[in-house]
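The next block holds one structure in the form of structure tokens; read it before the comments.
Every protein chain but one is kept in place in this view of the complex.
Coming up: chain A.
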Amino acid sequence: MKFPVKPLAALMAALGGLLAVSAGAQAQDKHYKVFLDMSYSGNIWQAAAANGVKALAATPPYDKQVTFKTVISGTDVQRQISDLQSMVADGADAILIYPLSPTALNRVIRQACRRHVTVFTYDSTVTEPCAYNVSSITARYGANSAQWMVNAMGGKGTVVINHGVAGTSVTKTYDAQALGVFGRYPGIRIVGEFYGNWNDATSQQAVANLLAVHPDLDAIWTVDGTYGSLQAVMKARPDRLVTIAGQSNNGYRLLMADKAMQQKGLKGLSSSSGPAVGPYAFKVMMEVLTGKLKLDRHNVEYPLPWVPYQDVKMCPGDRFESGCNVFPNGKVPPLFIDTALDGTLLPELSLASIQDGTATPGARMQALPPVKYADNLPDINCSDCKAPADAMEPNLVKPIPVPK
């Protein structure tokens, strides 16, 4: 049998041409394979962070440059390790992880780095030095929020501590900072503590029970579960509210800003870790990957969201523009976390980005302002390292003198 030589040669030539064309296109406009490995999409915080990342990956020019995939590793470290291995095997250029352990992923991350994969984490951190950590765990939420409360209370009164999830590095770090600050003021008395597990319903039940025991309670310190804690006070003692610090749920910010509530004694601070750290980490990672940014150190700090009750400002539209930071009631559910958006560092995102993971129409990626490097925290974002001497002290709020 004879092959028709001519057509075959023509086909080969055509194929070769195609290959050459596509290679040329690649050189012009390199394509990246990027993975997001998230923990658990069953909670609002994780979902908001992941949607923000998805929206940025679909925002020009990344919509053309990036093949983006999301993997949910649940809450099982072993599964996260094997998921990371599959991503590396699949030819990932960069991986953004919500790490489930500060140390257990180190080996697989090292393997990824050896194969020139850029590895970033968001919110939670790892101690492996080849990975980049982007987090606000070094921004001293515990010390700053506790000091803000002490200042608002004039250095005296009774406080309930609403711990987060027992055994996590966030809980340990923030608790130590807050207890340190409260302990410096003899007028501040901690009358109750409980583990609210970052859960609003659990927090609400615990605060309701504590209020019956301590009817004169002055203040509640939380990391999350803030909205639920405040709901309990509003139901049991509607005419006398509390000083409270915690998360940034939209319903909570609206209550904080309400003049009638303030007259009943509500002094609120909205802070804590924001889901926007996810998309921010993605943005930093993409600038490193595309060579626009070179990081001298591997620990980057996402600035601590900080909105005391005086600073709440209503947003007329779907974005956080010109300093606004809360949506009207009914536009978003009360548990919507406002710190999923960031008007300064992430102007590309809008409400739809957080709710559906879609890019904002007409938005293009904006250049990042200079990043802030984070402090070292041993066993949290580095090993064999030392924390700065003032790591447990407030750095956003000036402490008031201890009242005599």
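One rule holds in what follows: a residue touches a chain if its C-beta (ideal position, glycine included) is under 8 Å from a C-beta of that chain, and two chains touch if they have at least 3 such contacts; residues count from 1.
The rule is short, and it goes like this: contacts and distances are computed from a predicted model.
Colleague: According to its UniProt record, what is the protein name of the omitted chain, chosen from "Transketolase", "Autoinducer 2 import system permease protein LsrD", "Membrane protein" or "ABC transmembrane type-1 domain-containing protein"?
Modeller: Answer from the record: the omitted chain is "Autoinducer 2 import system permease protein LsrD".
Colleague: Using the touch definition up top, pick the residue from A:169, A:202, A:358 or A:383 that touches the left-out chain.
Modeller: Hidden-chain contact among the options goes to A:202.
Colleague: Over the whole complex, note the residues of chain A touching the chain we left out.
Modeller: Looking at chain A, the ones touching the missing chain are residues 41-44, 46-47, 51, 161, 163, 166-167, 190, 192-195, 197, 199-202, 204-206, 208-216, 227-228, 231, 235-236, 251, 329-330, 332-336, 355.
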